[in-house]
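In this view, the complex is presented without one of its protein chains, the others remaining in place.
The chains carry the letters A and B, assigned in the order they are written, with residues numbered from 1 in each.
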Amino acid sequence: MNELQFLTWVRGPGLDIAVGIFLLGTVWRLFEIYTLGRGKDLAAPRRAAGASGLHTVFRRSLPPPGMLKRSPVSYIGGYIFHIGLAVIVFLGAPHIMLIANLTGLSWPGLPAQIIGLATVMTMAAMLAMLVDRINKPAKRFLSTFEDWFTWAVTFLPVLTGWMAVQHLLLPYTTMLALHILSVEILLIVLPFTKLFHVFTLFGSRWYNGSANARKGVPV
Amino acid sequence: MQGPLIDTLARQGVSRRTFLKYCATLASMMALPPAAGLAMAEAMAAARRPSVIWLPFQECTGCTESITRSHSPTLEGMIFDMISLDYQETLMAAAGHQAEEALHAAMKANHGKYLLIVDGSIPLGQDGAYSCIGGRSNLEILKEAAQGAAAIIAVGTCAAYGGIPKARPNPTGAVSVSDIVKDKPIVNIPGCPPVPVVMTGVLAHYLTFGSLPDLDDKGRPRAFFGETIHDRCYRRPFYDQGKFAKTFDDKGARRGWCLFELGCKGPVTHNACATAKWNGGTSWPVESGHGCLGCSEPDFWDAGDFYKALSMPAHPPTSVVAAPVAGATAGAAAGFANRAKKNAARKARQPITVADLEK
Partner (left out) sequence: MTLDVIPIHVVPRHAGAALPGEPGLSGNAPPLLRELAEQVRHLLETGEPSAIDLSALPLTPADLDWLREKLGSGEIAVTLQANGESTLDETACAGVWWVTHRNEQGAVASQFIEVAFVPELVKAHPADVAIGRERLEFMVSENH
């Protein structure tokens, strides 16, 4: 298989497989989670839940008092790489083109230089967080294979995409194919690992917030 | 095989400056430093004419058209004065048995020394019956001719990689020259058709240095195929600035912006079009407003839509309908299983009363 055949495969059959597994896994897991239901709380609520669910969705994105000082790398790095990923995926011109190609929706993107800067910052933040995870004994102790693995599958698309654009190391054809392949691996892995938080994040925050309010701790 | 080339040329009224000028242009085409033109001229002037045999197989004659019609009488035409083309079905006056005799005579007289040029792919299906010359299959002819060749030049994408005959579903079982001949040096000059000066360039290299040029991993001379169309494209700066034509008749197209989004395969295609150009340097596909098709790459015909950007899916993912349905089914099934489990757990539960607690 030469590099053009490789690229043709990842653009065609490879993408089919990855998108298929991603959609199958995502719909499956969402279905299963929501049909699971929640046990009835037989105790009388301390108070009405009010808007605690909604508030929690946002408040959990802010560091609790004192925590920013205790683990600055987790918080600052976390912000940078999450926002960076969103900027790259949703405001990078080639990605908007991809979305337009698949759905017909499109919007203006950011100049390539700004996307390049966001990419470098995202990678730097992710690397800093990896080093932090290795250096901090508690973090290292809590880390399982899944943590290292999901870090890698998130990092690789960013790295290969940047290298393809900058024409580094390998010819553009190969690098672009590797970039698409790494995204496909991410798509396949996403529904079955902790990366599924992309979908469950807000639902679970809402649930926790409103449950806490019922128990008398509104936010 | 007579005296030095420069004498042959002089007899034909070709002056040294004409020759120098030709070499300067050739060196430029071969992406050699400008000074190399002089060195080439000196070496080539002293070279002798090699015998060349040209075999056409499963092809459309487009490659021969490209080379002979380039712009004769021409600079490129000059190179044909430098070789002794002993067999070329399309161009030679002889036909039938006479032609076959000429072929065998040339093969015998120059055994082990002639250059073999092949255009067209070789069909293996039906014992090669899809393409025969004088009742003999292409496979048989190629094997015989390859034996006495010093080197083989596979001209055109068909000879180099199987080309369009090999496109899915490949009804004739077409293969390339290098799929069959394993024990001879082979130079691939792909393109559909190939750029004329690339072929003359390879011949010039053979004349100049007595060897074949440096090849890449696909058997192509690096001098011409070392860089992508994209790297040498005059529209490249627009790509870097993010200025793209979105349709073939919008503002961007009129201003000559990059054709990447219209499906240009320039970034993955190695060829010399951007520098050598076509029709005597008049223009080339991208300059005329159409993206590169990638014709010098193996299996270009099956490499996805010609008009779809390289970074886009080759076709809309076919799994988008089936996969969510399958996921929903699996999810619902899992939901039912979970529910059954919960019900079973509820049934098995032993209620605890206040009395139990006070025990």
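We take it that contacts are C-beta pairs under 8 Å (C-beta built on N, C-alpha and C of every residue); 3 or more make two chains touch, one makes a residue touch a chain.
Computed from a prediction, not measured in an experiment: that's the story for all the values here.
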{"item": "Chains on display which the left-out chain touches in the complete complex", "value": "B"}
{"item": "Options B:58, B:176, B:275 or B:319, residue touching the unrepresented chain", "value": "B:275"}
{"item": "Candidate in contact with the missing chain, chosen from B:166, B:205 or B:236", "value": "B:236"}
{"item": "Touch residues of subunit B, complete complex, unshown partner", "value": "14-18, 20-22, 24-25, 28-29, 31, 33-35, 38, 71, 73-75, 78, 232-234, 236-238, 255-256, 274-275, 280-282"}
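Keep this in mind: only the chains that are shown with their structure count from here on.
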{"item": "Centroid distance [mean C-alpha coordinates] between subunit B and subunit A, Å", "value": "41"}
{"item": "Complex interface listing, subunit B residues touching subunit A", "value": "218, 228, 230, 240, 242, 261, 267-268, 294, 297-300, 302-304, 309-320, 322-324, 326-328, 330-332, 334-335, 338-339"}
{"item": "Subunit A residues within the subunit B interface of the complex", "value": "2-5, 7-8, 11-12, 15-17, 19-32, 35-36, 93-94, 97-98, 101-102, 111-112, 171-173, 176, 180"}
